[in-house]
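Some chains omitted; the rest stay in position.
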């Protein structure tokens, strides 16, 4: 039996937690997880509540209507999900395949149960054998400076045809147009190979090497129109020292990227992320 | 205006979260933090809820009576605290003074607002200047093998006279008797200088050196009668390698000990720790 998940953000006010938990309890729902967060400075309240539908007195497709009055009362932004819904996902990749491999291995191992991977899209043919190896459809959409608009149009058509709800940029080295980004708000997750906001843009490992930092990092974030500026979901770091070449940084960084992207994707699929302005609340 | 804090553990059942949040809300309490945890395996439910007393309709000293029926209904173990209550604390120390110094500095800097340090007790005179430096009473209670029982009796008298509610063993190298421990259940916090359960007992850094581990650690835990076996509150680790001598481990370890003990003390004072069997739930 599936669970229902409510993600809520609204102006902070007394009684929201009590009202929402009571809403579930009165309809015989068994609350499995409830987490809330108050941003006192901004006067905002955030909540994630998950309950079992077993014995819940409201049919699944009537829950939204049932909840709406309460949501209206507290001026909530809210979304209702069900734990057995799979998210139709496309993975974009260029020539570095470690994140792609990692996601596909974890997917097969059952670590991404909410993910329905509908295809791998790349501007290069390199990932084709990997896709075949894992039995996922591969679509090559070459991107040249002069064909970029057309290429992106084709990508977006593919996404629409497949009903894609989540785009993972697993080291995809093309900048998406604002129009593309606007079509998937908080639905495109990118892995950037630096500890943002340090080393935005191209070749962050080379930038880190030049700067002489003693720690490198990786950052997963939702994509917005501004390059590498979207809400950060997860970051991690690793120690380096003067002996490490740029190539060493690349290799060590890949181990960070894998895990940092995976966590972001997983939390997104588990409906654990709320955006507030350009920041995230992650109820991990 | 102070906050009220309820710590609850009970058999898991539908409706506890709703009932408790409603209890607060109906009496006009503004919930500031609410965290719960269900141990599905053990069928246990844990909750910490903190609300502002500002505007709360029940006077402070009547809250317990008001809450009791609900507690009984759900067979709760529960404790009610108030955020402005200071915890009368004694610090025990032997000859390593880094943790003592750290706690006293943080205390003065306002990082331990809930702590009322009533005295430093030691089996050596070394900490006396430190106590003087920070203006805290120092009591030397020498402990010899043949005077141990008498010494401990004196220590316990001091604690009783001062109404001590929390004992911090900040590198105190004497084993407390089961009777002493029994008098302060979940109220004695020890810092052990290893990553427990590895390297129980004496000289854990020397043990770690001999074993050739690549990472060392520190562990803060509540003291029970069994040596170094009490519920773990916090741990942290640091990388080492073959070049590190035992003395190096001691020094690096001290930086871990400081932070790991501090976090445990702070969480205890903030009423964020619940014990379940020999484990802890920390609502940090």
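Labels A and B are assigned to the chains in the order they are written; within every chain, residues are numbered from 1.
We take it that a contact is a pair of C-beta atoms (placed from the backbone, for glycine too) under 8 Å apart; a residue touches a chain by one contact, two chains touch by 3 or more.
As the structure is a computational prediction, the values presented were derived from the model and not from experiment.
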item: Whole-complex copies, counting every chain including the 2 in place; value: 4
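The definition used in the following text is that only the chains that are shown with their structure count from here on.
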item: Between chain A and chain B, centroid-to-centroid distance (C-alpha), Å; value: 37
item: Touching residues on chain B, where the partner in the complex is chain A; value: 14-15, 17-19, 21-22, 24-26, 28-32, 34-36, 38, 239
